[in-house]
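Every protein chain of the complex appears in place save one, which is left out.
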Amino acid sequence: MADKQLVAEETWWIELDSPDIARASEPGQFVMVGFGCGNTGAPLLPRPFSVAWRSDAGRVGLLVREFGSGTARLARLHLGEEVLLLGPLGRPFQFGPDEPVICVAGGVGLAPFLFLVGQARRAGLDVSLLYGERDASRVFDPALIESLCGTEAEIWTEDGGAGNAGRVLEGLTPAVDTTVLGCGPTPMLHALFQFTREHDMPLQVSVEEHMGCGVGTCQGCVVRAADGSWRKSCTEGPVFNAADLDWGR
Amino acid sequence: MADKQLVAEETWWIELDSPDIARASEPGQFVMVGFGCGNTGAPLLPRPFSVAWRSDAGRVGLLVREFGSGTARLARLHLGEEVLLLGPLGRPFQFGPDEPVICVAGGVGLAPFLFLVGQARRAGLDVSLLYGERDASRVFDPALIESLCGTEAEIWTEDGGAGNAGRVLEGLTPAVDTTVLGCGPTPMLHALFQFTREHDMPLQVSVEEHMGCGVGTCQGCVVRAADGSWRKSCTEGPVFNAADLDWGR
Amino acid sequence: MAGSVLAQTVFGLRFQGPVLLASGTCGYGEEYAGLIPLDDLGGLVTKAVSLEPRPGNPTHRIAETPGGMINAIGLANVGLARFRAEKLPWLRDHLQRAQVLVNVVGDSVDDFAAVVAGLEGEEGVAGYEINVSCPNVKGGTLYGTDEQALAGLVARLRQETERPLIVKLTPNVPDIGLYARVCEQEGADGLSAINTFPGMLIDVERRRPVIGNVSGGVSGPSILPMGVYLTWKAAAAVSIPIIGVGGIRSAADALQYILAGADLIQIGTALFIDPAVAADVTRGIEEFVLRQPEPDLAALVGSLQIPSA
Partner (left out) sequence: MAGSVLAQTVFGLRFQGPVLLASGTCGYGEEYAGLIPLDDLGGLVTKAVSLEPRPGNPTHRIAETPGGMINAIGLANVGLARFRAEKLPWLRDHLQRAQVLVNVVGDSVDDFAAVVAGLEGEEGVAGYEINVSCPNVKGGTLYGTDEQALAGLVARLRQETERPLIVKLTPNVPDIGLYARVCEQEGADGLSAINTFPGMLIDVERRRPVIGNVSGGVSGPSILPMGVYLTWKAAAAVSIPIIGVGGIRSAADALQYILAGADLIQIGTALFIDPAVAADVTRGIEEFVLRQPEPDLAALVGSLQIPSA
């Protein structure tokens, strides 16, 4: 590990040296972060994290929120400690150069959009970012967001402690032909799906499911598709066209 | 943990703050060092270590040689990290104030004798120390031994790289009425038993057996007694009169 | 210590809390006396008691495995006579509120029966935990894996005592429900699930088994998911109470067993890791119970919700 900073409550910015992954990553892709077969403690299995940033110098940035054993272990990483990285994996967000795009992030669902908006803005694309958190203590530094993304995020907190008061979806205005990209907790994605369907906006979402291999062998990470079949979120996702998924439950 | 130093190849001096244990310990007793129920990695079970030193300020010193998962974990301890200590446990070395005593240490079997010789010398007793290692790289600093013990150790290495060349037993001369205390690898204890029996010298040994509880409940740590019964090394030992043990195998 | 939200009557006995110490990991209580406030616990299960004393297995008797340990103590114990004369009086004198279950082993039905009969006159024995599931002595799981033999054993012991009779099941069967039902039918008051899994470790350099007895029983965190599953299966099969045991080292672990259907739980291996674990788990369960809309432990037992497919 090359760098680690506590950037919000229980939320860490972690930079790792990995030139191959840095070079190849596209926004929406993820890496599996693990500790190898010599590690006897939890986590046993690697955990998936969205690529949140990359540098020409070969660094990859992750935005990690402590949740269980795996993320707690990452929070305890010390400088120079090695982790096992597998990636970049999965299908990135995809959109044309002329489409206006709105990214809707809930919590650490912000991660892929830091990468995406930064890259898109540098390419001169029309991409904006809505970012919601439960409360101000969890909000990732707006100045840092701006420096990574090249634009401000519109921030929403449920208690109004930072940015606007309310849920992030309240910031979304109907706009036909605007592509919406979503990443965050499942209830948020559900609401986003309802909203975009009502207003006929194309939606892509990055889903989260427990993963085993990360490369398509174990079928552990499936999500239900609209046609009733199962799709592997590690190879056919994590980014799906929302219309292709089963939102029934 | 209060202090840690690499004192010889794969051998660490570790100081822990534990006033209760420091106060109560006697030479030959041990502590169980563990990592608690929150620790998910190896070692799961605590490991026994002889008390090698104690201070009035409430510190306990251990001499730890890396062997497997438990000792490797101790070698990775960082300052301020907490470990779970249980102790002092077991039966200490016991001898009268007028008996001349020779301590024979093999490898980290030195640990209890650093404590014992230091304490005995300060009390003005006639206690000497023979200390053997495989080679010079593993020898604990003679100056440190002297400062801890108040006397020099007679050092033996198999390759002669430090001190005398040969096995530590070669340093032992028959002397009726001299009590011999032994701690080290089983083959060394066997040889010591043969020697002291031939020359009619009383022998006490500190034995090593895999331990579970350390306090006498699990019966995991038994050694075979001369009468064929099993003795718990954690409560009836680790120090036994050699004559009480079964040396058959 | 344990608040009243944790008190339950199980097998007709009052347990002030749901946490017991598992057989073989707390000796006969005495050894932990200075370290664990035993009388604050739900209870303890003694080391196995057999009719005659048993010396136990050769060493090593213990080794660590990934996430667990293996033991082959060999049911080393002082035997019925000395248990009665030396160990039981201590327990009687020191434990007023915690319940004492005696773990019973034997080589034959008569053996088991003799131990139970020999303790019937004794006060301080709240009930019996019948060990038909020890993987590290020859024939140790015989009664645990043969329905007929098990039925015969339980029926006979039922005749010997009116005290709670709890059968400790082996995990080592395709359908634990079968054996659970046999016990219930023959009059057992409860079940303990589970004992250890047979396992083995090899010292590759020396080409020898690490354990003197060659194989032993695997316990500790690594068996937690199996124990929870088997408790759930056993609870589904019978209506007598179940004591969940296997791999518990936190209140969350214990609550998994309770939600799966265990009325009480036991802690074994984790005691070696930290003797304070029994009190910590009790406290953690209490905190959890107090956070519930219905703050009552009994309401949690078996409260797992299975989503409809």
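Chains here go by letter, A, B and C, matching the order in which they are written, and residues are numbered from 1 within each.
To be clear about the criterion, contacts are C-beta pairs under 8 Å (C-beta built on N, C-alpha and C of every residue); 3 or more make two chains touch, one makes a residue touch a chain.
Small disclaimer: the values here were computed from a predicted structure and weren't measured.
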If the full complex is used, which shown chains touch the chain that is missing here? A, C
Of C:65, C:99 or C:266, which one is in contact with the hidden chain? C:65
Per the definition of touch given earlier, which of A:42, A:72 or A:136 contacts the omitted chain? A:42
Touching the absent chain in the whole complex: find that residue among C:125, C:228, C:242 or C:265. C:228
Residues belonging to subunit A that touch the chain removed from view: 34-40, 42-46, 69-70, 84, 86, 209-224, 228-230, 235
Spell out the interface residues on subunit C facing the chain that's missing from view. 58, 65-68, 70, 141, 144-145, 170, 172-175, 197-202, 204, 207-209, 212, 214-215, 218, 221-226, 228-230, 232, 247, 252, 255-256, 259-260, 288, 303-307, 309
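Basically, only the chains that are shown with their structure count from here on.
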Select the chain whose centre, defined as the mean of its C-alpha atoms, is least distant from the mean of all protein C-alpha atoms. C
Return the chain whose centre of C-alpha atoms lies at maximal distance from the corresponding centre of subunit A. B
Chains linked by the largest number of contacting C-beta pairs: B-C
State, to the nearest whole Å, the distance from the C-alpha centre of subunit A to the C-alpha centre of subunit C. 46
Using mean C-alpha positions as chain centres, tell me how far subunit A is from subunit B in Å, no decimals. 54
Which residue numbers or ranges of subunit A touch two or more of the other chains? 40
Among all residues of subunit C, those touching at least two other chains are 66
